[in-house]
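Sending over a structure as structure tokens; questions will come in a sec.
Excluded from the complex is one protein chain; the other protein chains are retained at their positions.
Note that the chains take the letters A, B, C and D in the order they are written out, and that residue 1 is the start of every chain.
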Amino acid sequence: MDTLHAHLEALFDDLELVIGWETGYEPLRPTPAFLRSREDLSRLVWNPLCAPNLSVYLPGILKDAKETGKKIGVCLKGCDSRSLGALVQEGFVERERLYVVGLPCPGTVDPEALAEARKSSAPVTHVSFRDGLLAITSRDGTEEIELERVLARRCRRCRHPNPLHADVILGDPVPPRRTEPSFSDVDAVEAMSLEERRAYWEEELSRCLRCYACRNACPLCVCRDRCLAESRTPKWTTQRDGVRDKFLFHMIHALHLAGRCTECGECERVCPVGIPVALFKEKMARIALELWDYQAGTDPAATPPLQTFDPSETGI
Amino acid sequence: MRIGVFVCQCGTNIAGTVDTRAVAQRALDYPDVVFATDYMYTCSEPGQQEIQNAIAEHRLQGVVVAACSPRMHEPTFRRAVEKAGLNRYMFEMANIREHVSWIGQDRAANTLKAMELVRMAVEKLRRNEPLFASEVPINKRVLVIGGGVAGIQAALDCADAGLDVVLVEREQSIGGKMAKLDKTFPTIDCSSCILGPKMVDVAQKENITLHAYSEVESVSGYIGNFTVKIRKKATYVDWDACTGCGLCMEKCPSKKTVDRFNEALGVTTAIQIPFPQAIPKKARIQKDACRYFTTGKCKVCQKICPTGAVHYDMEDREVVEEVGAIIVATGYDLFDPAPYGEYGAGRYPDVITGIQFERILSASGPFGGHVKRPSDGKEPKDIVFVACVGSRDKSVDRPYCSGICCMYIAKQAILARDHLPGVNCYVFYMDIRSPGKNYDEFVRRAIEEYGVQYIRGRVGKIYPNGDRMVVQGADTLLGAQVEVEADLVVLATGVESSRGAKELAEKLRISYDQYGFYMESHPKLRPVETNTAGVYLAGACQGPKDIPASVAQGSAAAAKVLALFARDTIATDPQVAGVLESACIGCGKCLSVCPFGAIQWKTLRDGSRKADVLETVCQGCGLCNATCPPKAIQLRHFTDDQILAELDALCA
Amino acid sequence: MPKVVTNDNPYLPHMGTIREIIQETPNIKTFRIVLDDPEEMAAFRFEPGQVGQLSVFGVGESTFVINSPPTRREYLQFSVMKTGEVTRALHRLSEGDPIGVRAPLGNSFPVDELKGKDILFVGGGIGMAPLRTLLLTMADRREEFGDITVIYGARSPQDLCYRYEFDEWKAAGVNLILTVDREFPGWEERVGFVPTVLAEEAPSPFNRVAITCGPPIMIKFVLAGLKELGYEDDQILTTLERRMKCGIGLCGRCNIGDTYVCVDGPVFSNTQLRRMVSEL
Amino acid sequence: MSEKNERQLRIVGFLCNWCSYGGADTAGVCRFKQPPLLRIIRIPCTGRMDPLFVVKALAQGADGVLVSGCHPKDCHYAVGNFYARRRLELVKRFLPFVGLDPRRFHYTWVSASEGQRWQEVVTEFSAVIQELGPNPGIGADTPMETAGQAASAFA
Partner (left out) sequence: MEQAFFLADAELQEALAGLSAQADVWVPASDARKPGLVRFRRFQPGLTVRLDARSLVSAKEVLFPRSETLLRFTKEKDLSVPAGHRIHLDDARTVRPVVVFGCRPCDARGFLTFDPVFTKGPYRDPYYSERREKTTFVSLVCRDADAACFCSAVGSGPADPEGSDAQLIPVDGGYVLRPVTERGAALLEPIGRTAAPEQIREAQDVLDQVGRETVGEGSLTTLAEAFRARFQDPAFWHAHIDKCLSCGLCTFVCPTCYCFTITDEARGLNGERIRSWDACMFPHFTLEASGHNPRPSKVERYRNRVGHKFSYFPARYGQVACCGCGRCVRHCPVSVDIRAVVRDLPAQEEAHA
């Protein structure tokens, strides 16, 4: 934390602004912060509750930013940095306009798991993190909770806790929880029969509100204001509240992310009704890996597999 | 919208297994259908009249015809509705013959299927929009790539018709493979005697711009308006000054330069004019052989040149030509027999290729037309020709027939006998392919008049025995292994695609088959067109061909260009992609996948970039449409909504 | 208040039939619609400026001003420019086709307050539609109003709507000034943008009310021009457009601050406009 | 072929105009008999095939989806089917994950001259679909009215 502040402090004259996290309406809710003055830097926080993937803001902020010659600073966790890689790859972000502060990530917290793990339900007044332990203070005292117990699903399968493509990495590297791609949650779905899977998704998706938080939190969902799921011409979905239209929306999202998803898990994190929507993209990522040995966002010079072809490939 | 549905009985072709009346009746239940009928032959004159009458009487805005395949009669009906005042794209066909009545006997199932196909057509038509072709002006200049006989023919025909022609030739002289031939089959007339005048014509036509020793660097634009960048490779001789006097060749000290025109059977000088009839007849320095370039000292040619044409500091330069059409006539290359190690080509000097033998036969060749063998200059007494070296052989990835070898073997055997009446000629062959006019007679003459001995079988091995070669092979007619001793073995190497053919195809955005031969638009009906509008094929670049076929195709390609240029503008097919700018997110995915380079960036006033379709370049494949995430780019007449309407008509 | 022809469900359209379609310009068609129930048609009352929602069932609804005057009641007239999904569908309809109508909706021009005044209409393109209803109302009650001057412009002569009735307007004593953006063969009227022609004509603001409607950029310069000529804010009326769905003040999208264009508009005085938050 | 429970099975075919649609025509011209399940939608090229069409068709109850185009390297547009096969294979592998039976989706390459092959493709795939029976789709919240409507009109 102190290093982060000091580092940005020293650099701030060369930066237009810094995108990081600050404490939200309660210490459990760090919220994205757009720090435009040196004084603002003091608001920066960095801990396992800093869940949002800030790369989602980059295409928009770069588009709107005036050309001052100053760079835009952004704090990225490991998985966030893969999103940046993919955005650079597809030309949505000019890497040279950014100053990327890579933050090796111990993993982020699943709020629901944390709520369950806490003994107190009183409003939290302070949070700190050290040596794998979250210290959570409320009027009922301070509880220490192991991060590992309350880890978000996305973090349990994380292979990239250490940022790629960063200008600077602040903090010691974190040993990855996984060294090989892990698709155990996909496997769990696939362990069901076809019929069960259909029923499973129908039930999960029936809760979808079509609030589009999953889509808007996705750094690679680049259609922004022009999503096909809301389009009336062409009309792929209706405004009905049925499962089929919800299903189609999620299929649009998943297919658009095929070979592009960087597995940051934001779609799932932000879903208010707890649909494991990231599984769709994990399955896509697995297919891309199997078919083309491709991992999105790791190589900014690569071409996404559906944007290219290989005349000699066989078996498909 | 007011739609009329016409269900064709096609005599009994459809009505035999489809209740066309019921199909028409059912169509009246579909949205927007205000008229439906069945008719015996809808494509007939009265059938079309019926449609036109109904359009007027029922104020129809769209027409569905359920009949045969749209690949058959869509143009017919489009014209018919257009005559009645509708836009030709306010028309749909339901294929209830090839896809229904002809493939099933179950009348009930067929009728149901026909109803649903009509319903799909109606639902698509409800989303159709009138489309209008746009007109673009044609630049009436033509580029011919390749100066072999096909390219020469095409260039001359175009020039004769008054067009400006740009002819690009990779080698120093035009003439191609034919210029290396001694005589041509089946008439045994002198190759250079018949080709030479045409080459001279090319040089003399004022409306032909010849870029020899040049290559096409890039092609952009589209039919009627191509921009071609051509790299003129450095020759170190100013061709404007060079008179082709040949003094430099006399004085050049590098006299051991491999003579590539003579297929490495002889030597030439580092500064060279490849052959006496070369067009343009200009000298060029072969850099790797030149003493000045290799040692830094010499400059003999520069000193001797009466016009001071030699410039050692010359560099490649680029010229840009604007043309409206392109004829590709890049010809072929000959198979390198190295993969057949057992034949010893390259190892044994007296195992040569057909084209080498051609040079040996030629009066302007390395031996002045005396048939001698390369190793010791002796006249051969026995010559063996081996057919199908690099043809019809999967093991060397050349499963196709090269088409010309059988004939040139017969010709060469005849010529060998003419030159050396005592020589014995043997031909190992698989089958004799001689389907041209007077071709079979020609082969028969070789056998019957000239006593050439044909042995049906594959050659297994060729090895030396003393100063002779032993050719070991099968005689499948005798069912025995045979051996023939020979002084000279000629391998009839096959035809393969020209080196660099694929790279050029990619520049031209035309397709090629797995062997690198260019794909014609239709194997029978569009043999000289490619799928890129405005690019035509001539000669062996499309596939192995003999001279008459190449010349015919050269003329055919020229005719296509002339037909294109007969108009001042061309109408573009409006079934192309279009961008809804407000929905375009500027992601550029369409640009990257378009096989035709038909999409480019357009910058709006607010600085945002949007995809923009060059309608004349777009071929209407729809790849961009499938790729575009927000579906801002839509292929007209095959939009998402139109396809979804068909889908929804079937299941929802 | 005019009688609202509606039952208890304001979302339920009344069925009508397209009696006539007029192709005004390449992308504007005029629809003359008659309600199917003769009693409903006879009882239908509205004020100039009020709008209606036209339904193409299966595609949706869209809002258009009723541009026929209340003084002429054999049909309701709407002019539709092809811009979106519903308008594209409307352009595909034929004479005799059924159509849904929810009308009248919204406020109207304060006709009574305009009595005895000189009137200046400034219209551009399809913006002539809302002016037409008031213009013809005044033409039909000609003696109640003073001078009526119309400045009407479009990009080209073929983009002018209602060309076939210009003579009728003139015959009713309307001072009609037509202009197109640039020269066209055979065009003998004015050439130039509407605000320019307005400045040239400079109709006196004395006892006059200006009513303007057209594309936003034209409105912007016309308002400035009128100001220049000395028109006060309450001497200027205009109509606003917003994306609408319900048309009855519920769905929440057509607001400009606390003003709902669908129920509080479409007619606003410049005084009202100035009080609104700037979100045009 | 009357009501929903025994509705006729339907295969939606997406065929490229240049090869497979021609192949289907050839099969017709040669009178190669085929089961009557297939309904063909003509598209210019399999490159036009958005994998979403496959998903949507199956979600809304198409019993089978068959996509066919030119053989790889024979694409009328040179490379359309190279892109297509990646996208189609991807969706083929994805379908079972969301509970859609991948056997209901088949993609293949048939040239305009391969009438016989087309007959085999249609016959084999139809047999698979017959075996699988009706596709429940996803979220059966809109009625399958087409089947009932068209069928009852004829019956």
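The criterion applied here is as follows: a contact is a pair of C-beta atoms (placed from the backbone, for glycine too) under 8 Å apart; a residue touches a chain by one contact, two chains touch by 3 or more.
Here the structure is a predicted model, which is why all the values come from computation and not from measurement.
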Problem set entry | From A:Glu203, A:Glu290 or A:Asp310, residue that would touch the chain that is not displayed | A:Glu203
For this session: Name every residue on chain B in touch with the hidden partner chain.
Result: 2, 28-34, 582, 648-649, 652
For this session: Considering the whole complex rather than only what is displayed, give the residues of chain C touching the chain that is not shown.
Result: 8-13, 15, 17, 56-62, 83-87, 94-98, 100, 216, 241-243, 245-246, 248-258, 263, 277-280
Seminar exercise, completed: Where chain A meets the left-out chain, the residues are 24-26, 29-34, 36, 52, 56-57, 61, 112, 115-116, 123-124, 203, 207, 209-213, 215-217, 224-225, 230, 232, 238-241, 266, 269-270, 272-274
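Keep this in mind: only the chains that are shown with their structure count from here on.
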Seminar exercise, completed: Counting C-beta pairs in contact for A-D and for B-C, the higher total belongs to A-D
Seminar exercise, completed: Averaging C-alpha coordinates per chain, one finds the centres of chain B and chain D separated by a number of Å equal to 34
For this session: Measure off the straight-line distance from the CA centroid of chain B to the CA centroid of chain C, and report it in whole Å.
Result: 62
Exercise. Of all residues in chain D, which are in touch with two or more distinct other chains?
Worked result: 56, 60, 73, 79, 83, 87, 137, 142
Problem set entry | Where chain B touches two or more other chains, by residue | 593, 627, 640, 644
Exercise. Considering the complex alone, what residue numbers of chain B touch chain C?
Worked result: 1-2, 59, 61
Seminar exercise, completed: chain B contacts chain D in the complex at 19, 22, 26, 29, 69-72, 95, 97-100, 102-106, 108-113, 115-117, 119-120, 509-511, 513-514, 519, 531, 575, 593, 595-596, 619-623, 625-627, 635, 638, 640, 643-644, 646-652
Seminar exercise, completed: Note: in the complex, chain A contacts chain B through residues 90-92, 222-224, 226-228, 231, 233-236, 256, 303, 306-308
